[in-house]
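First the structure, which I've put down as structure tokens, then a few questions once you've had a look.
Missing here is one protein chain; the remaining ones are kept as they sit in the complex.
Then we have chain A:
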């Protein structure tokens, strides 16, 4: 994940080195995000199922109010399922925290790349360097691609935070389903992002042309 894990190939230095390492980081961070997304999806499904169980328990308890025989069992069950629900919510919070960590790393990369652009403007003037750093992209394009990717993950993170807050508290089955599919299908991460990332990897030489 860190820059030290990127193999040092050739004798890239300065801005080119930094941009190439960032491209590798983008690749690693998005892969890690996907893994966390799958993990979170399973946990979120558990939370919804536990919520449904809890609801049906509560309903059966109302029915059993007259008889005192099994109401003890029921409340014991309820405590147990509450505990489980809390555990699963804790797990989902961990996932969202890790995702937030990823997004803050992405933000730092965007800032660093803007810095590289400013440095270049300082060195070569507004037109930038005469020769591209890699194959064809002007340096600005790296900052633009990073910023575009970052915006989509930032929005997705905000959505996941909302889902985390609401998932265990919603009684509406349809809304729970919308939360689950929003989590799994990530509406703000578009396929065009994958294309951007792949072209970034091609441009920086991580993928053979």
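Quick note on the criterion: contacts are C-beta pairs under 8 Å (C-beta built on N, C-alpha and C of every residue); 3 or more make two chains touch, one makes a residue touch a chain; residues count from 1.
Keep this in mind: contacts and distances are computed from a predicted model.
Peer 1: Consult the UniProt record of the chain that does not appear here and report its protein name from "F-actin-capping protein subunit alpha", "AFG2-interacting ribosome maturation factor", "Bardet-Biedl syndrome 4 protein" or "N-terminal nucleophile aminohydrolase".
Peer 2: Going by UniProt, the chain not displayed is called "AFG2-interacting ribosome maturation factor".
Peer 1: Using the touch definition up top, pick the residue from A:14, A:90 or A:187 that touches the left-out chain.
Peer 2: Checking the options A:14, A:90 or A:187, the one contacting the hidden chain is A:187.
Peer 1: Considering the entire assembly, which residues of chain A contact the chain that has been omitted?
Peer 2: Counting only chain A, the missing chain is touched by 155, 158-159, 162, 165-166, 172-175, 177-178, 180-182, 185-188, 191.
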